[in-house]
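One chain of protein is taken out of this complex; the other chains stay put.
For chain A:
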Amino acid sequence: MATINLTDVHKTYQGDIAAIRGVSLAIADGEFIVLVGPSGCGKSTLLRMIAGLESITSGEVSIGDRVVNGLEPSERDIAMVFQNYALYPHMTVRQNLSYGLKNRNTPKDEIERRIAKAAKSLEIEPFLDRKPRQLSGGQRQRVAMGRAIVREPAAFLFDEPLSNLDAKLRVQMRVEIRRLQRALATTSVYVTHDQLEAMTLADRLVVLNGGRIEQVGTPIELYEKPATAFVATFIGSPSMNLLDIGSHDSAWTVPGGLVGKPGLATIGIRPEDITLADGSAGGDRFRARVRVGAVELVGAESYVHGTLTNGEPLVFRVAGRSRTAIDEELEVAAEPESLHWFDAAGRRL
């Protein structure tokens, strides 16, 4: 149980390659924080700096009320779940779970008690005496979780733990991780590049880009009020349409023109906010003509990929199965309150 505080943390690799360029973040006790961003954004580096596996070039990391900059990973009272699980292949599951506790001279009966408890909650009791290679991917994942849980650390660190699992198991483990974290109320930092995973797991999301924080907030805040165009396109699937004001050439119209928005460069519309115009609606909405290029049916809904008359792409959602044909021209519309406005630097207006 602990807070984690990052104060102006920097990481520069040999040859002046900056991976983290000044990150400050306060994580509350028991909070589930997800670090998300495209590959190379520094999210794993940041996690590894909290873990003590990467040195901190400048700035301060503290866990609880201790500054941990100079402490070994083992002294930071954290447990980490790795992407490839990193189970010790020569030890049984039981030995894998007890290894960290034995190194800390935990009494034998205490180790037994904790293993029994963790094994029960993770349903890995039947495998305790097996070697990792005799387990399936999902079972290994559970053991990796178990190894973190038995330590009863101040914080859990997850480094893309689900990316090696198949889609179905990933959803199942995602729910499981959330349930366990709620039950244990242990502060957790979770790294992923999967925005859906990020949205469903996080108490608060941290979107990283180029070694800097783009935005911090609850999933719904980030979805409804993305602070930058980057966050807007990163959160939500398919990603938000960004339309350039400069080249719109009356390919689309917005209510009341573009007045009252100084500095406006881009407008954003989520695919799910666009509807087919039935012709009767008034002129107080976003309107555009779209030529259909492709239709993706994903089950309960379809995504239509089209082009505007000025050549810009536009994606929008149609409930159920779309009856539109390729090359058909459609009239679409969106409510004005669903529009997002960004300036030339990508900041929300």
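Throughout what follows, a residue touches a chain if its C-beta (ideal position, glycine included) is under 8 Å from a C-beta of that chain, and two chains touch if they have at least 3 such contacts; residues count from 1.
What we mean here is this: contacts and distances are computed from a predicted model.
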{"item": "Omitted chain (choose from \"sn-glycerol-3-phosphate transport system permease protein UgpA\", \"Transmembrane protein (Alph_Pro_TM)\", \"Anti-anti-sigma factor\" or \"Protein translocase subunit SecD\") - UniProt protein name", "value": "\"sn-glycerol-3-phosphate transport system permease protein UgpA\""}
{"item": "Residue, one of A:74, A:136, A:218 or A:247, that touches the chain absent here", "value": "A:74"}
{"item": "Omitted-chain contact residue, chosen from A:18, A:86, A:292 or A:330", "value": "A:86"}
{"item": "Residues of chain A in contact with the chain not shown", "value": "51-53, 72-74, 78-80, 82-84, 86-90, 99-100, 103-104, 131, 133, 147"}
